[in-house]
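Note that one protein chain of the assembly has been removed; the remaining protein chains are unaltered in position.
And then chain A:
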Amino acid sequence: MAANKRIMKELGEINTNPPPGCAIRLAKEDDINLWDVTMDGPQDSPYTGGKFHIQIVLPKEYPFKPPVLTFRTKIYHPNVTNDDKGAMCLGMLRADEWKPPNKIVDVLKLVRAVLAAPQPDDAVEAGIANEFKTDRKAFDKTAQDWVKKYAK
């Protein structure tokens, strides 16, 4: 009830004033805890031009547990798991760093910032992180290829 109130507030706010490059709607009409986000790849990044489908699951303990964020669109990125889950978990999204006053709009801003500037030191895909650090060109190329392949 109270958690729903919070989510309703955020949903209202985010609909009137959506963060740049994001389109948000509920995945299902009757489930307020499941959000679908379509995020444009940031300019000046290998992901530009891509449209990424991100699903946000708000746990029933929200805002006391962080939202769970998954990339439904495959993406070549050191901070997103390269599997069918496409999980992203860093910074404020970690349960031990999550603060109840954080909002989903902040989370989306973080995601966009991480797309623009990957965090190889905080990577979940060590191979990609290594490539990002040692062979930036190869990384950019693969990332762009994946955008063409999956995120159009």
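Quick note on the criterion: contacts are C-beta pairs under 8 Å (C-beta built on N, C-alpha and C of every residue); 3 or more make two chains touch, one makes a residue touch a chain; residues count from 1.
Criterion: contacts and distances are computed from a predicted model.
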| item | value |
| --- | --- |
| Options "Elongator complex protein 5", "ubiquitinyl hydrolase 1", "Chromosome transmission fidelity protein 8" or "Ran-binding protein": UniProt name of the undisplayed chain | "ubiquitinyl hydrolase 1" |
| Option from A:36, A:122 or A:140 whose C-beta touches the chain left out | A:122 |
| Missing-partner contacts on chain A, residue numbers | 2-3, 5-6, 9, 13, 61, 63-65, 68, 81, 83, 85, 87, 89-92, 94-101, 103, 110, 113-114, 117, 119, 121-127 |
